[in-house]
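Up next, chain A:
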Amino acid sequence: MVAMLELKNVEAFYGPIRALHGISLSVEQGGIVTVLGANGAGKTTTLRAICGMIKTTGSIKFEGREIFGKLTESVARLGIAHVPEGRGTFEKLTTEENLRLGAFTRRDRNAVAEDMDRVYGYFPVLAERREQQAGTLSGGEQQMLAIGRALMLRPRLMLLDEPSFGLAPMIVQEIFRIMRSINENDGVSMLLVEQNAALAMDLADQAFLLETGEVVMSGDTKTMKEDESIRTSYLGY
Partner candidate 1 sequence: MEIFLQQVLSGLATGAIYASLALALVMIYQTTELINFAQGEMAMFSTYIAWALINAGMPYWAAFFLTIGISFVGGMAIERIIIRPVEKAPVLALVIVFIGLLVIFNSLAGWLWTYTIKEFPSPFPVGSPGGNTYIGFHQLGMIGVTLLVLLFLYLFFRFAPLGLALRAVAQNPVSSRLVGVRVGWMLALGWGLAAAVGAVAGMMVAPRLFLDPNMMGGVLLYAFAAALLGGTTSPLGAVIGGFTLGVLENLAGTYIPFIGTELKLAFALGIIILVLLVRPQGLLGKKIVARV
Partner candidate 2 sequence: MIGKRFLQASAIAAGLTFAAGAAVAAEYGPGASDSEIKIGNTNPYSGPASAYGSIGTVISKYFDKVNAEGGINGRKINFVTLDDSYSPPKTVEQVRKLVEQEKVLFLFQTLGTPPNSAIHKYMNAKKVPQLFVATGATKWGDPANFPWTMGWQPNYQTEAAIYVKWMLDNVDNPKIAILYQNDDYGKDYLQGIHDGLGSKASLIVLEQSYEVTDPTVASQMANLKNSGANVFFNITTPKFAAQAIKIANELGWNPTHFLNNVSTSVGSVLTPAGLEASTGLISTLYTKDATDPAWDNDPGMNEWREFMAKYHPKGNVANGFNIYGYAVAQTLEHVLRQAGDNLTRANIMKEAASITDLRIKTLLPGILINTGPNDFRPIEGMQLRKFNGTTWEAFGPVVSVDTSS
């Protein structure tokens, strides 16, 4: 089976500084893949490289097509929705306007309206906050909004950058539960970057471990969980 997303030997640079040293990884159709690693290991950079947000070399294929070197907005138009680090909320717009923006590239009005209802179905709290300025939402609500906005693109692949960051455990649980059902109900593949390895390993079927810009270990999450070193350094038990 052809991988939905395939990175081969991807290097990425911040100015003269190389942040990724030839990463290769892949996401299967309908799968959830998590990228683990310490701060500065290159997790966020990997997502940015996929979206053409930084200078890269190597090959990035989405559904068999080379997307390397494309503009960020063109990548989004292919059906890759990026839920960025820090949520990227349009703070001065209302919740609903944020969601409408998610569907900016789509022309199928009726389906957009359906999707809007579906997002409100997943996150009823957003429906309550519909006309509120998004900047005034709580952190958890903004995270939900970010995921909802990504969903509005009707993506085939979602890139999620630390959705648990700075949120209370209860809310994190809730968000991860919804992510699973999005994956199952809507068939959206996911590439998840997480610090909270335990949670991520539970959700994902595949995991890649990054250290200073290199993949040091990969495999399906069940086997990975058994690994001694992973358990002590990332899972903490």
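Keep in mind how these were chosen: all candidates are chains of the complex that A comes from, given by their letters.
Throughout what follows, a residue touches a chain if its C-beta (ideal position, glycine included) is under 8 Å from a C-beta of that chain, and two chains touch if they have at least 3 such contacts; residues count from 1.
Treat the numbers as computed from the prediction; the structure is a model and nothing was measured.
*Asks:* Given that every candidate in 1 or 2 is part of this complex, which one actually touches chain A?
*Replies:* My answer, from the options 1 or 2, is 1.
*Asks:* Could you please specify the touching residues of chain A with respect to candidate 1 in the complex?
*Replies:* 51, 53, 71-73, 76-77, 81-82, 84, 88-93, 97, 100-102, 104-105, 133, 135-139, 149, 152-153, 166
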